[in-house]
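The structure's right below; bear with me while I get my questions together.
The other protein chains are all here in position, but one chain of the complex has been omitted.
Right, chain A next:
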Amino acid sequence: MSNTNPLLDVSGLTKHFPIKGGFPIRRTVGAVQAVDGLDFQVNEGESLGLVGESGCGKSTTGRLITRLLEPTAGTVRYRGQDITHASRRELAPVRSEIQMIFQDPYASLNPRQTVGKIISGPMEINDINPAGGREKRVRELLEIVGLNPEHYNRFPHEFSGGQRQRIGVARALALEPKLIVADEPVSALDVSIQAQVVNLLQKVQQELGIAFVFIAHDLAIVRHFSQRVAVMYLGRIVEIADREDLYGNPRHPYTRALLSAVPEATVDEDAPARERIRLVGDVPSPINPPTGCRFRTRCWKATEKCATEAPPLVQAEGNKPGHLTACHYPETADPIPAPRLAKNTEAAA
């Protein structure tokens, strides 16, 4: 994993959305700190999962990488090339290598274009002429994503959600990208279709060797799909690790709480009751995030230090290399101490 040359290298990535207000002269009165100093790398052919609850900046991160949004600070490097503030023309050669799959299959396809036009559009824009013509290539792509090539002349409204998402995948594949940012690609689909689309993406990833930034809030799907997982909380990465490490040995309290919240499908009477951490309170507003560690307002371990000092994302004691945690008091595998539950019952009462 410690390749010298990562495919995508993000450091200090920050996006603040200004809040305008005041009359008659509108000025910036504050900022939504959607993403605040992200550092991560994606290696070639690797899938990085990005998880976190709603509003933690996952989608913003995806849009910053694909340059749909302009980063406020930090750098995004693709194969060593700084693309943070590249103009459309400068981006052109990289564009075809970084593609995106969107969340809502009903909004991501132009209702006035045929499937053929939607999928061949990217090739047209980038002036790519595959052998045998674009139409042949589109039919191949439809084949790859498991659709009937005969659907070439159909319109998006004639397809179901899952099929539409497959068209979205085919469009992303049309440029033979090296990196795909998948922004919650399955959360708008129902569960049976989710599995199909995830399997399709996995097939694509493995057979074509495409790296993925897989944004999701479903931990099970990320576990299934991603080799490495980053957990985000309120615009920051709190923990990043290999899949087995993260799910088996979570070190950040938030990761632990998140994992404990996953519902269990099997009810086994004999099994010991699984520990369940219920977080108290709401996610603080990203307009005015807490000082120091952003999770401290809901953390059962928070001390003075957490309020004054933001914990750096480092390899905590006893971690494998590559397992980084941003916490002053990383969790251990020990069973949960009593005070944590006490705080819980207090709130419930």
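Following the convention adopted for this analysis, a contact is a pair of C-beta atoms (placed from the backbone, for glycine too) under 8 Å apart; a residue touches a chain by one contact, two chains touch by 3 or more; residues count from 1.
Note that contacts and distances are computed from a predicted model.
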- Item | Options "Nitrite reductase large subunit", "LVIVD repeat-containing protein", "Acyl-CoA dehydrogenase" or "ABC transporter permease": UniProt name of the undisplayed chain | "ABC transporter permease"
- Touching the absent chain when the full complex is considered, from A:Gly74, A:Pro122, A:Pro250 or A:Pro330: A:Pro122
- Of the residues A:Ala73, A:Ala107 or A:Val262, which one touches the chain left out of the display? A:Ala107
- Among A:Asn5, A:Gln81, A:Asn148 or A:Thr332, which residue is in touch with the absent chain? A:Asn148
- Note on the structure: Considering the complete complex, of A:Thr61, A:Ser96 or A:Thr255, the missing chain is touched by A:Ser96
- Message: What does the interface between chain A and the hidden chain look like in terms of residue numbers?
- Response: 63, 66, 68, 88, 91-92, 95-96, 98-100, 102-104, 107-114, 121-122, 125-126, 136, 139-140, 143-144, 146-155, 157-160, 162-163, 168, 171, 175, 193, 196, 199-200, 203, 207
